[in-house]
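Every protein chain but one is kept in place in this view of the complex.
Take a look at chain A:
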Amino acid sequence: MSNTSKQSGSLRRYILTRIALAVPMVLILLILVFVMMRVAPGDPISASQGGKLNAAELAARRKAAGFDAPLLQQFWDYLKSVVTLNFGTTFSDRRSVREIIIENGGATLTLTAGALVFATVIGIPVGLLAGRYRDRPVDVVSRLASTVSYAAPVFVTAPLLMLAFGSTSGQASPLIQLNVPTQTHILIVDAALDGDWDAVTDILQHLLLPSVALGLLIVGVFIRMIRINLIQSLQGDYIEAARARGVRERHVVARHGFRNALVPVVTVLGLQVAMLLGGAVLTEKIFNWPGIGRQLIDYINQRDYVAVQGIVTVFALVVVVISLLIDFVNALIDPRVRY
C-alpha cells in the first residue's frame, strides 16, 4: 500500500536525520574528554614517570608522546586516533587501547547485560504490579524497596552482597581454568560455542552477584518509572474509550495500559545504560571482574593518560551509539516519533 511505503520512508528519513545530528554531539563529547584530560595538573609523562627518569629523559619522552606540541595539534592527533579507532598506546604497559577494549570489553558487556537482564526481569513486572495495584501493599513495599535500591551506591550494596551471599553463590571460589578457543573475546559466548557447559555455568555463577549489585543501581528507577507511566496511561482517555466499547478489562489493561506505559521506559533504559557503565567501573573493581572498568581504575592509579583518555572516549562513544539505537527503537514502536 502506498501509505505503508510513505511511513517506512519517513522512518528512514528520521534515522538518517538522527545519525546526522549525532555527529556534532560526538564532536562535543570528544572536545570535553580532551579538555578534561588536559585540565588535570601536570603533564602525563611527569605524572607517571616523574622521579624515575632524569629531566632530559622526561623531555625526550614528552616529545615522543607529542605532549610538547601545541594543543590544537594534540587535538588533531586525538581526533585522528578516534577516527581510526586506534586510541593510542598505553604508557605503563605498552598495550594499544584497542587491544584493551577487545580483550576486556567482553567482560564489561557480559556484566552490563547481566545487570540489564536483572533490572528488566525484576523491574518491569514489579513496576506494572505496583502501578496496577496502586496504594495496595505490593505498591507500598515496592516503592520502599525501589527508593532504597536507587539510594544505595554500588560500593555499599556490592560488599553487602558479598558478605551475605559470597560463599553460598560460589562467588568467592576461583574461576575454573578455562581452556576454550578465543573467538568473540566474550568468555561466556566462547565457552558456549565450544560446548563447555561446565564453564558456562561457572561463569554464570560468578556473574550473578555483580549483575545483581549493578542491576540494583537502576532497578529502582525502572520500577518507579514503569509504575508512574502505568498509572498515567490507565487514566488515559483512550482507556475509558476502550472500556466504553466493551473491551475486556484484562485487554484494556494489557493492550492499552501496559504497552503505552512501556514506551517512555525505553528512553529511560537508554539513559540508564550510561549509568550502568559508570557503575560497572566500581562493580568490576569490587568483584574483581576482568572488564574495562577495572582496567580503567588501574590505569587511573598509574596515571596512564593515554589509556584513560582512550577508555573514556570509548565509553562516551558507546553511550552515543546506545542513545541512537534507543531513538530508533522508539521510532519503531511509537509512530508519532517519526514526525
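Quick note on the criterion: a residue touches a chain if its C-beta (ideal position, glycine included) is under 8 Å from a C-beta of that chain, and two chains touch if they have at least 3 such contacts; residues count from 1.
As a convention for this text, contacts and distances are computed from a predicted model.
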Of the listed "Ion-translocating oxidoreductase complex subunit C", "Dipeptide ABC transporter (ATP-binding subunit)", "Electron transfer flavoprotein subunit beta" or "Secreted protein", the name UniProt assigns to the chain that isn't shown is "Dipeptide ABC transporter (ATP-binding subunit)"
For a quick check of understanding: of A:S81, A:S149, A:N229 or A:N260, which residue touches the chain that isn't displayed?
A:N260
Absent-chain interface as seen on chain A, which is shown
1-4, 236-238, 240-249, 251, 255-256, 259-260, 263, 333-336, 339
